[in-house]
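One protein chain omitted, others in place.
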Amino acid sequence: MNLTLKVWRQANADAKGKMETYQMSEVSPDMSFLEMMDVLNEELIEKGIDPVAFDHDCREGICGMCSMFINGEAHGPDRLITTCQLHMRKFKDGDTITIEPFRAKAFPVIKDLTVDRSSFDRIQQAGGFVSVNTSGNTQDANAIPIDKHDADKAFDAATCIGCGACVATCKNASAMLFVSAKVSQYALLPQGKVEATDRVLNMVNQMDEEGFGNCTNTGACEVECPKGISLENIARMNREYLYASLKG
Amino acid sequence: MALDSKIPKGPLTDKWTQHKSNINLVSPANKRLIDVIVVGTGLAGASASATLAELGYNVKTFCFQDSPRRAHSIAAQGGINAAKNYQGDGDSTYRLFYDTIKGGDYRSREANVHRLAEVSTNIIDQCVAQGVPFARDYGGLLDNRSFGGVLVSRTFYAKGQTGQQLLLGAYSAMNRQIGRGKIKMYNRHEMMDLVLVDGKARGIIARNLVNGKLERHSAHAVVIASGGYGNVFFLSTNAMGSNVSAAWKIHKKGAHFANPCFTQIHPTCIPVSGEHQSKLTLMSESLRNDGRIWVPKKLDDVKAIREGKLKPTEIAEEDRDYYLERRYPAFGNLVPRDVASRAAKERCDEGYGVNKTGEAVYLDFAASIERYGKEQAHVKGLDENDAALVKKLGQDVVRAKYGNLFQMYEKIVDQNPYETPMMIYPAVHYTMGGVWVDYNLMTSIPGCYAIGEANFSDHGANRLGASALMQGLADGYFVLPYTIGDYLAEDIRAGTIDTDLPEFEKAEASVKAQLDAFVNNKGTHTVDYYHKILGKIMWDKCGMSRNIKGLKEAITEIKALREDFYKNVKVPGTTSEFNPELAKAARVADFLELGELFAKDALERNESCGGHFREESQTPEGEALRDDENFTFVSAWEYKGEPSKAKLHKEQLDYEEIEVKTRSYK
Partner (left out) sequence: MTLIASSIGRKLTMALSGLFLVIFLTQHFAINITSVFSPSLFNEISHFMGNNPLVQFIFQPILILGVLFHFTMGFVLELQNWKSRAVKYKSYKGGANAPWVSRNMILSGAVILSFLALHFYDFWVPEMNYKYVEVLPLDSERYFEELIHKFESPVRVGIYLLSFIFLALHLYHGFASSFQTVGVNNKYSQTIKSITIAFSIVIPIGFVFIALFHHLTAF
């Protein structure tokens, strides 16, 4: 396949970026998108051009590090995958592919396609945990049976990989899906219920401070989420938040 | 320096309890005065950071990724072992201990493994208390499944994302401490060197990957939790960033490196598809619970399949060779990983490989889908003879168990594994070898510890499935936080370590010199060019089967490659910016040294054990042949200027509880 790539280039956080165009030839349809980017970088280095900086690590869709906005969609045109799982067979010979970083005020660009998502970490630090000591001196794991449906729902929420596709996709750059997934996981489990009030208040507060936008229920996040995290979680967080606010 | 493993005296089952009661403690008031550096935020690093901070130490934690949650433990799929015996199928601490020693082909340290088995049950309690959503049955209790090399169901799991859930649990414990200010987290920072002051580990030189600045960080102890070195093979199931550098840097400063040749080749990975392949993807071992591995019996069928004229589903039952079930009737498809991998290689070498490259075997779920489907039809009172219905019901069960893995397979290979068998082939996955540590997990450098996959650990020559997660968390949550106090108790008067000491200055200068040399080299080949060549040498000559000729060649070739690398590598950009190529160059430089030591170790160990198969040492049936008389020891290599000059120290392995015998899974 022959492809035209339009890639966002930005030397560092303070630089003004712009789109650059590169031609790619002999791209195999079995390549993953990031392997195609590897080839591009090899070619750029050989030509003496600075390679495109992009985040990636596990390349199997679980670490959540890769983060490209491809042809106007987070992680590209395919569903329920990350960029590293996107394969070139999804594109046609002669296609032009636009590649941009995940954009949000709370995700400042570091270089090219690499962005800083530490705002997600700070939200978790504000309350995304159960305050239990790690001494191992807790009760037996089977002491509290948990309704399988609740346990499964908690698991589904917990599969969030923190990639930020929800934010990147949302027209408002809202982080509600990410935050609600964590809030839901704990709210659904007896171990997490104990401090549910403080958790949701603190996490939402931190989310607002980071400069994410407001949720307008467009549902785009759910569609683009590589793990298919459900909007139900956002509704649950709204409930939890309302209850927590009233409880004070 | 002689090796002292510091194994406590007394009966095996009491060693850990007694040791805990006897070691020195640091008072809470003094813990506040002590700094600990942790490098790496996988299961071991994150859990250790959280617990150390909780105990009161000032912890500084480093990871090269953008967030601690990205560490590659996240990708572990199948599960975590624990001797809970919730299934009542005869499991016990002793049995887990025994299985692990046997699975490791009698090359691990008894006392460490027993401790691991002892604390395993605590891990599950701890994780559940943290809100880790393990799979449960309809009664609300925890579910288990079975893994390779054992005869009980002791594996706890969260679909095919157990590592993710456990890591997020440890990450959340860390977050709590970061929020409290007890952990200072350094994301996108890479450890470049260890700093020794008066022979003790006193800090590190780290590089801020965003702006390229070198930073000095001091501490009273340094914990290396940087994972394994599987990426020395270039293609492995490791993450792209996984590297040996932190472990290798401490090796060069005096920590012995143990059993580098003990590498696990995982039998069920997605086969290589093309020349631009950047990594291999694992399909969890848990799939072997329900998948049957086979190749066609007839070479004609193989030919037809490769030409696309025949589909695997069209091959009759009697024309299939379920070679694991044939060769190992007792364990069948659930033999340990090393055995399953070699068996796959044997079939493919004989020409029975089922994809274009001839390096793939089938992992078939049709039988399980039918069995589960019939079961469901029966439960629901539906027609058990309605093939379409049974298939659908069965697929639903399989989807609930392994949905994410099947989806992952379909995305990569573009085939639907519910309808046609998966194609799999072995790939480098885990490294049992690593930094040598004593019973306290301290390396041969005082004050420098290694935990998790980074140490040579508890898995001997072959790790059993679902044991890596267990070991990472055991080390981090329950072992290191106790044992480190024994060392730090003597350090309470040390005060803050000054980063202006000449030792820090010298270490920083040497790191700077190396980085400057890379960007000023202006060579001709990219870093990946060298990494790929290294990977090919490793796979061809130090892979699933090794021989004296190949290993000797590997040593020479790697050495030559390393020299060429320093002469001709091309690293773009500067040292003072976000420069992923530069970071990669520094990592590959270390792989180029480790690779040689790896081959040297494999050459030295003239026996077959676990994942290490020497062609010179096999039974007439082609099974691995151990040489207990000459090789019941841990090879601990001391750095002497370059890999070829490394000095071998032997830690003899004494088995008091377990009778050493030939491993049989027949």
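Every chain is named by a letter (A and B) in the order it is written, and numbering of its residues begins at 1.
The rule we apply is simple: a residue touches a chain if its C-beta (ideal position, glycine included) is under 8 Å from a C-beta of that chain, and two chains touch if they have at least 3 such contacts.
Predicted model, so just to flag it, every value in this text is computed and none were measured.
> Which displayed chains make contact with the chain that has been left out?
The omitted chain makes contact with A across the full complex.
> Touching the hidden chain in the complete assembly: which of A:43, A:95, A:152 or A:232 does that?
Checking the options A:43, A:95, A:152 or A:232, the one contacting the hidden chain is A:232.
> Specify the residue from the set A:54, A:155, A:178 or A:212 that touches the hidden chain.
If we include the chain that is not displayed, A:212 is the one touching it.
> Just to verify: which one of A:24, A:49, A:144 or A:223 makes contact with the chain not shown?
A:223
> Would you mind spotting which of A:57, A:100, A:116 or A:156 touches the chain that isn't drawn?
Touching the chain that is not displayed is residue A:100.
> Which positions on chain A touch the chain that was left off?
Within chain A, the residues touching the omitted chain are 6, 8, 17, 19, 69, 71-73, 77, 98, 100, 103-106, 109, 169, 171-174, 201, 204-205, 207-208, 211-220, 223-224, 231-232, 234-242, 245.
Keep this in mind: only the chains that are shown with their structure count from here on.
> Mind pulling up the chain B residues that touch chain A in the complex?
47, 50-51, 54, 65-72, 74-75, 84, 86, 119, 122-142, 158-159, 161, 164-165, 168, 171-173, 175-176, 178-179, 185, 187, 210, 237, 239-241, 273-274, 276-279, 281-282, 404, 407-408, 411-412, 414, 477-478, 526, 528, 570, 572-573, 577-578, 580-581
> Show me the residue ranges of chain A that touch chain B in the complex, using the header's touch definition.
11-12, 28, 30-32, 34-36, 38-39, 42, 45-46, 48-51, 53, 55-65, 78, 80-81, 85, 87, 89, 110-111, 114, 116-118, 120-121, 124-136, 138-142, 145-148, 151-152, 154-155, 158-159, 161-162, 185-186, 189, 191-192
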